[in-house]
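The chains shown are only part of the set, and none of them has been moved.
Naming follows writing order (A and B), and every chain is counted from residue 1.
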Amino acid sequence: MNNDDVIGLLAAVRKSRPLVHNITNFVVMDFTANALLALGAAPVMAHALEEVEEMATLAGALVLNLGTLSGVWVEAMFLAARAARKAGKPVILDPVGAGATRMRTQTARRFIESGLVNVVRGNISEILAVAGRPAKTRGVDSGAGASDAREVAAMFARSNRVVVSMTGEEDVVTNGWQIVSVRNGHVSMTRVTGTGCAASAITGAFCAVEGDALKAAAAALTVWGIAGELAARQNPRPGTYRTLLLDALDEVNAEHIRERARLAESGFVM
Amino acid sequence: MNNDDVIGLLAAVRKSRPLVHNITNFVVMDFTANALLALGAAPVMAHALEEVEEMATLAGALVLNLGTLSGVWVEAMFLAARAARKAGKPVILDPVGAGATRMRTQTARRFIESGLVNVVRGNISEILAVAGRPAKTRGVDSGAGASDAREVAAMFARSNRVVVSMTGEEDVVTNGWQIVSVRNGHVSMTRVTGTGCAASAITGAFCAVEGDALKAAAAALTVWGIAGELAARQNPRPGTYRTLLLDALDEVNAEHIRERARLAESGFVM
């Protein structure tokens, strides 16, 4: 996994313009759709029980986000996930707020235990909560220490046969045997709602063009992190920064990746 | 239909500030409301079965958008449409994603066959799907060739007694006998989510002040298209462009319309 992989995958996304089917939370739908468009992918949001299977089959990837979950939406997510699996399409789960309420933690676990999920993208406290090693989660924001999170993530990935994509100051992407760390991004991203959810949606776009979910997830976080850095060039306040994040997703190119990508791959020994 | 009609209708919208009742999708509610406010109209969103009839009666126009439809929302849309019809208020339908799933195509057709709709505003592939001449729809984006779309739109309008407002590189607005083409707009509009939905909402605002739906729909697309051009003056990237679109809706004036409007009217012979 190196810079050229990221450059190649970004080009592939922009060339094939994959349709990403999102069943996501109400807060971030607009920002998520605009982030996918700015990246060069195509978003669709659909949650009706009557159509999610058809839409998931049509799309290149399915992104499930628990940010404002409710019973019937979770049901629709399962229907969509089964259809995506059947059609060989990757499924990304974003367990927003896992650890904050039992419903969120348990729903996230149900998805992972179902075997329908390819990538779990969350912040450290969400991943720890899903793995049964809860740090204290504060609403939907991250907070937990990163000390042993890396190890927990890798073991959780291995035992559940998923790729864990855990974002924080250092992002950790692991399938349980390999770990790719990504040190891109900017602290201002924590001042804008939906930047984590956008990371998951962008991961969906990359998974649609790359079968190795580890590689796809790491490339997605690298590109999004670099966009976060580009947007911060003029030290903007959060309203402007949110706008510049979308501009930067459109702007980010091979040269930016060569100059800025901070990827590191390592094996993991339990 | 000429530039002065557009100028007059824009002035009428800004003067009477019509309330536009939207039952629309979750992705674009914010952008739609801000677009209507920037134009000079007043938005309201309401979807509860208990109140949609009252709200539709109160408003100057009703805009139904199938972007994230579900069973109970469709039911509310029908209730609202019947109340609007009874009160003599125009109903605009945006069949987002028609052609992508059966539910969307069929729901759009049910609305049109009900006779409750005055204007159908969609992109080419959506209009073709609703008319039973499907191009391949890719999610919620347009894609189909425009070759015979113009003819299909006119025949569909005639046989269903609706105005079809079909947007694309060239917009085509037709009641089946007359066709108004509008060649305003900018390609950057396709990089921002909700610009099509905003076109429908703005059409609602113009229909609230002009009983001739052909004229109202064509004026709406002209104003929105010119706003898209004004926003593109500095060649912005998509995040900034989205912001400038709202600024431009506020800014667009008679002089812009005189300079930029590219309207053409013709009769249609089947």
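Simple rule for what comes next: a contact is a pair of C-beta atoms (placed from the backbone, for glycine too) under 8 Å apart; a residue touches a chain by one contact, two chains touch by 3 or more.
The structure presented is a predicted model; accordingly, all values stated were derived computationally and were not measured.
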Overall copies of the shared sequence [whole complex; 2 in view]: 3
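Following the convention adopted for this analysis, only the chains that are shown with their structure count from here on.
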Superposing rotation of subunit A relative to subunit B, computed on C-alpha atoms, to nearest 5°: 120
Rounded Å distance, subunit A centre to subunit B centre (Cα mean): 33
Subunit A contact footprint on subunit B (complex, rising order): 25-28, 30-31, 67-71, 97, 100-104, 138-141, 191-194, 236-240, 242-243
Contact footprint of subunit B on subunit A as seen in their complex: 19, 26, 29-30, 33-34, 37-38, 42-51, 54-55, 58-59, 242-248, 250-251
